[in-house]
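Note that one protein chain is taken out, while the other chains of the complex remain in position.
Let's turn to chain A:
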Amino acid sequence: MKILEANVGPLTNFEVLNFLKSKGASKDPTRVLADVAPSEYKVVYDYLVETAACNQTPENINEFLEKSKKYDLAKAEVLNIINIRPTTPVEIYSMIEQCDDRFGDTVEELVEIVAEVLPPPPTEVASDEVTNEANLETGNKENDNKEQVNEGKE
């Protein structure tokens, strides 16, 4: 085994979740029949489906990337905000370095954008029907979105 490139590009939780969904991972009890490796996909899927990534769409994320540009956040910080979806200033403090110096009061604005643009995490697991539909719609756009994140990183 040879590692050609250790880090080709970061992925958001949403992208990983979408990839696993496209391979057939789901909460459905019949998932044992799906053509997915039993150990890892399902366990990772179970974790991701309970995070904020569950209801996100490429549109949401692109919109957030667009709106967060003016705050001059590092790529890793944007990624972290998308993954966790902090909705109070105190939550966002831990994710942004030197938040006080860099943001001051605008951090409230940023939190509002997060709450407005990114959908809230599920309190209960959404019905399968809804997630499947969302999956079909978003499946094709997944790649475009990933490239964006990669480009930004370079």
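Going forward, a residue touches a chain if its C-beta (ideal position, glycine included) is under 8 Å from a C-beta of that chain, and two chains touch if they have at least 3 such contacts; residues count from 1.
Heads up, the rule we're going with is that contacts and distances are computed from a predicted model.
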Name under which UniProt lists the unshown chain, selected from "Small ribosomal subunit protein mS29", "DNA-directed RNA polymerase subunit", "N-alpha-acetyltransferase 20" or "Exoribonuclease phosphorolytic domain-containing protein": "DNA-directed RNA polymerase subunit"
For chain A, which residues reach the chain that was dropped from this view? 1-13, 15-16, 19-20, 23, 37, 39-41, 43-44, 46-47, 51, 76, 79-80, 83-84, 86-95, 97
